[in-house]
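Note sheet for the following structure.
Removed from the display is one protein chain of the complex; every other protein chain stays in position.
== subunit A ==
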Amino acid sequence: MAAPFTRVSRPLWRIITTTTSNGGVRNVSYTRQQWSAQNVKTAGAAASPWALHGAVCVQRLPVVSQDRSPIEEKFMELMQQMELERSLLADHELKLLDDAARMSRKQEEDYDSDEEEDYKDKEIVTAQDLEDIWEQKLKEFQPALRTQGVNQKDVSSSERCLTDSLILLVKKDIGSQKLWLLPQIQWQMGETLRQTAERALASLPGADLKATFLGNAPCGFYKYKYPKDIQKEGSVGAKVFFFKAVLSSHKHLPLEKNSFAWVKKDELQDFLKPEYLKQVRRFIMAL
């Protein structure tokens, strides 16, 4: 679908800036490694003041293709037209032309059926008849509707907005408030953070969700400090590490309305706190 007239090529300045930015990033991480190594040596076996949490970002990927934007529609039509103009006649079209020619010959007065070469006594199924048969067969099939009957605003159903990817949010008590969050749970000794995230998904009350986790590495993190009154010696705040997962099975029972929500990326701001949202938005790709 590339335009034949212009070639989209990365301009030179962009290549230079990306290389310099990569160089800058490398420097930062190197100094960080040095600092962390020193930190480990001085701290020794002291536990870090941050409580670790593992969270999971479960995505229900789109089930149905997105609608085309106006320019995409126009371009699609243009491409189809151009391809048709530059193509050769297919077998079916040749048959159509032959049938039309034969029909016109039959209408003439001096029509002699003995002059017909191939079709003397056989039953003729014209190409037009075939087309009609095929159309009939297509009409017999009823596909499912693109916009299903589910209300698009009903946030607890995972069947809403089939064209976009949805993310699961859970309402949880943190301290004194009830907040909407990605499902998270505290890390326990002896397990990796990914196992923590899997446990977070499995421990959701009333939800039987099967998801495939994409890799061992976390995709993002968020750290927050506890309010001053809860802060004790040794616990300053918590760090939450997010892991990405893709929802595998499609049939779900509807979840409780007030504790679960399937949300698109642009609807996240209605549910999440600003600081939290800022970190979460970075790794959720809704293109």
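Here, a residue touches a chain if its C-beta (ideal position, glycine included) is under 8 Å from a C-beta of that chain, and two chains touch if they have at least 3 such contacts; residues count from 1.
Everything that follows uses one rule, which is that contacts and distances are computed from a predicted model.
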What is the missing chain called in its UniProt entry, if the choices are "Brix domain-containing protein", "Large ribosomal subunit protein mL40", "RNA polymerase II transcription factor B subunit 2" or "BHLH domain-containing protein"?
"Large ribosomal subunit protein mL40"
Only one of A:T126, A:Q148, A:S235 or A:S259 touches the unshown chain, namely A:Q148
Residue of A:F75, A:Y226 or A:F271 touching the missing chain in the full complex
A:F75
Touching the absent chain: which residues on subunit A qualify?
2-6, 8, 25, 29, 32-33, 36, 39-40, 48, 50, 52, 61-66, 71, 74-75, 78, 82, 85, 87-89, 94, 143-146, 148, 162-163, 192-194, 212-221, 223, 239, 241-242, 246, 250, 279, 282-283, 285, 287
